[in-house]
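Provided herewith is a single structure, encoded as structure tokens, for subsequent inquiry.
One protein chain omitted, others in place.
As written, the chain order gives the labels A and B, with residue 1 at the start of each chain.
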Amino acid sequence: MLELASISNLANLTPAVIGEAASAAIPAAVPSPEFAWAGLILLLPAISAVLCGVCAAMGVKNKLPGAITAVALLAAFATTLSLFLKMPQDAPRVIHLFDWVAFAWTGQGATWTSFLAPFSLYVDSLTLLWMLFVTGLGSLIAIYATEYMEADVGKGYARFFGSVSVFLFAMGSLVMGGNLILLYLGWEGVGLASYLLIGYFYSKPSAVAAAKKAFIMNRIGDLGLALGVFLIWMNYGTVEYDALFKALAAGGEGATSEWSKAAIPYCLMLGAFGKSAQIPLFVWLPDAMEGPTPVSALIHAATMVTAGIYLIARTFPLFALEPHALTVVAIVGCATALVAATIGMAQYDIKRVMAYSTVSQLGYMFLGLGVGTTFGAVYHVFTHAFFKALLFLCCGAIMHGMAGQLDLRKMSGLRNVKGFGVISWTFLIGCLCLAGFPFTAGFFSKDSIIAQAFASGNPTFTLLGWIALFTAFLTAYYTFRVWFRVCGGPTKYEPGDEMHGHGDDHGAHDHGAHDHGGHGHGGHGHGGHGHGGHGAHEWHPHGPRLAINGVLLLICAGAILAAVPSYLGEMQHQPNWVETMVSHSSAAGGIPSHDHAGGDHAAHHALSFTGIADVHAATSVVASAAGILGILVAVFFHLINRGAADRLRAALLSNGLTRWLPLALENKWKVDEIYHVVFRLPAWVLGHVLHAVDKQIIDGVVVNGTARLPAELGRLFQPLYNGALQGYAATMAGGIALIAAWVFWIWMQGG
Amino acid sequence: MNTATIASMEHSMFTLSGTTLAATGAQTVNAALLVSALLFAIGLVGFLSRRNMIIMFLCTELMFQASALALIAFGKVHHDLSGQVFVIFILTVAAAEAALALGLVVLLYRRRETLDSEAWSELRETA
Partner (left out) sequence: MTENLSSDRTQPVTTHHMSSPPSLTLVLLEAASGLSPAVQLTIAAAICAAGLAMLMQPEGRKLRIAGTVLGLAGFAMLFVEVLKRASPAGADTGLPPVFPVVFGFLALAGAVRMITHPRPVFAALYFILVVIATAGMFLLLGAEFMAFSLVIVYAGAILITYMFVLMLAQQSPVAGVGDAWYDRMPREAISAVIVGFVMLATLSDAYFSQKSQDLRNETLVRTEPTGTAEAWARLDQMPKLLLETARKADASIASVESLDAKTGTVSARTADGAPVQVVLGADDLPDNGRQVGVDLVSKFPAGLEIAGVVLLMALFGAVILARKQIELGEDERRGLAGMRRLTVEGEAGGAAGGAR
């Protein structure tokens, strides 16, 4: 029985995880053809993608593609919302749309082996939760992008929105698909959309390189996912969630071998790490910031990168079967959180800081999954989607208004610049959430993860909890480093050297002739680009208009309201709404019981020194302290005494013992370089060796050699055919003599 | 007259002693066959190694001789005159061949002013 197996496994590992929620079997799915209209959630973005393609083909020179996408996504969101409201969530619903992949062949004996992957939706509360913020944020960001991308109207506008629509379709397929094949389809689809959008400025070499890097890194993860799906089919004979969970509940009969069963979670884990940018596959995500900022917000912060979390949450029963899989997930997540946070501390590009913070927060989510709180992980996904999207959109708005400026050393005091007020204050809200400031959404979700690490009582997890606390301190520091530098302090700024939405090739364009939103482009700092002729123009930043500001405010409200479930939970002593949602899904195995506060571990948890018995409350206090401490450090270094940060850096650099620290952080721990030497260089060498082998051995010897062999053989015998009569006669006579000898020999043998 | 006397009379011209007639006949046949084989081989070697087209045809005549000798020797073994009749045919063929081949040689000589057989090797593979 699944329950027994998962309980016995988890008992060794995460005693506190076990609760009544975990012991509740996943309810069997209910076929619900009456909800077939839920297919609109997938259909609308698909139609939008096709229409955007038509627009691109027809060369539409207005904002029509953006409007189509925004409307379609809003409609999809409305559909999701009505599905959420109308569908009873006691049991998963399977909505069979049409048959898609259906193979059956005779196996051993009279049994039929089948491979069935119908195009069906598997809708439970986890799906709904995910789709709510995916479609909601997706439509908001699409609206934002209609203004943000206006410089590209008529050029890449339709392409951009087409890709966004493709992404939404794929993400819906990933989340709502009723089987692992649909999930894989969506998985590859979001990878494709990500590739297209990162490489949106395809004339910019760095964007192209980043797109390729993201795609190739994801291929490694996708290989793991594909292998995992294969192994699941081999072991359980199905790839449909409902049948798979039934098979698991029945004890996983028909398994081919132990090792192949045990390998499943590790394979899936590799896929999740690739998509969600965890060690060792995290390096693609910071580079992915080459894409337009709305894309960074939507795909590389809020939705796509959480697909790994979704995958593990969805297949949590499989992970629960394997004793060490979750521990590995926790360790990797925690290490990623720490490493990414340290790198984020030393970056100057605010978008990159946010990218590393995303990696770091994703690490938290995996830590949550690993220590056994699917609720904490999913809740953090949920809150993070809002505040990280908000942060990215703020970065994008700043970049939009500051002519592509992203260096935090070149901007200061933006809160006082006309038109940047909304950006600055919503930015602050996002930063507070990210830093885990008390009673913000991020505070609750992050605490639930860290608290679970301590509550588990497992020494490994306790250590991970301390690391997570330290990371929380770092997070607060680097978040407010950005905010104080950019929005605080005296007002001082200089524009960036390019406009967003303009590729590098625009460097040669006449910017002066291009009136962008009513503001001219200055020649400040453009000397290297030969724009000195435009220095006469007075450059000043332009604040965003309604589409951007409105979306910022809406998402900011979302980020604040994301904490509401926790407030309600605390005040009404009800289960958190998100927790309820998760507990009704296949991730229910990871919901800790509620009575742990009064359980055996309560008095001995690692935070007992605070004097607070309840581990959650103690964690809240300690984590708040860490977050506030981080903010205070940032206040000192980046608001009050800005020179101190540089002096500290200089001091560290001048000391031989500590010199490595700032260099390592600024150079991102040299991970890219290490990968280059460890993986790329051998592959390069191997490639050249194989190329040489191909040229010399395969082509040279086997192919051309084979072709040359008859010619050489012919040349060997060519002297025989020198045209002289006697040469032929000699051959003929010798041959006749030999044949005669042979005939004679036969005659002798014949007696 | 007994048969032995008849045979001795038949061989009287060249039989030197009163040895066994069968053995003598066999020795003569063997010698003829050996000479035939050697003549044929020598004719072949000559045909292959001489460049002069006339000599080459002469060598084919030599090989005709060798085969004629072998035919007569085997006819002797079997007491069958067909071997000798075949030699008549060989002579016919040799005569016809000589007439035609020598005419051709004269023609070829007129074209190239040489009897070298290698002057006519345009059909070879060009190296």
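Here is the rule we go by: a residue touches a chain if its C-beta (ideal position, glycine included) is under 8 Å from a C-beta of that chain, and two chains touch if they have at least 3 such contacts.
Predicted model only: the values in this text are computed from it and were never measured.
Even with one chain removed from view, chain B keeps its contact list with that chain: residues 1, 3-10, 13-14, 16-17, 19-46, 48-52, 54-55, 57-59, 61-62, 65, 68-69, 72-73, 75-85, 87-89, 91-100, 102-107, 109-116, 118-119, 121. Within the complete assembly, residues 724, 726-727, 730, 733-734, 736-738, 740-741, 744-745, 748-749 of chain A touch the chain that is not shown.
To be clear about the criterion, only the chains that are shown with their structure count from here on.
Centre-to-centre spacing of chain A and chain B amounts to 98 Å, using the average Cα coordinate of each chain.
Within the complex, the chain A residues that touch chain B are 718, 721-726, 729-730, 733.
Within the complex formed with chain A, the chain B residues making contact are 44, 47-49, 56, 117-118, 120-125, 127.
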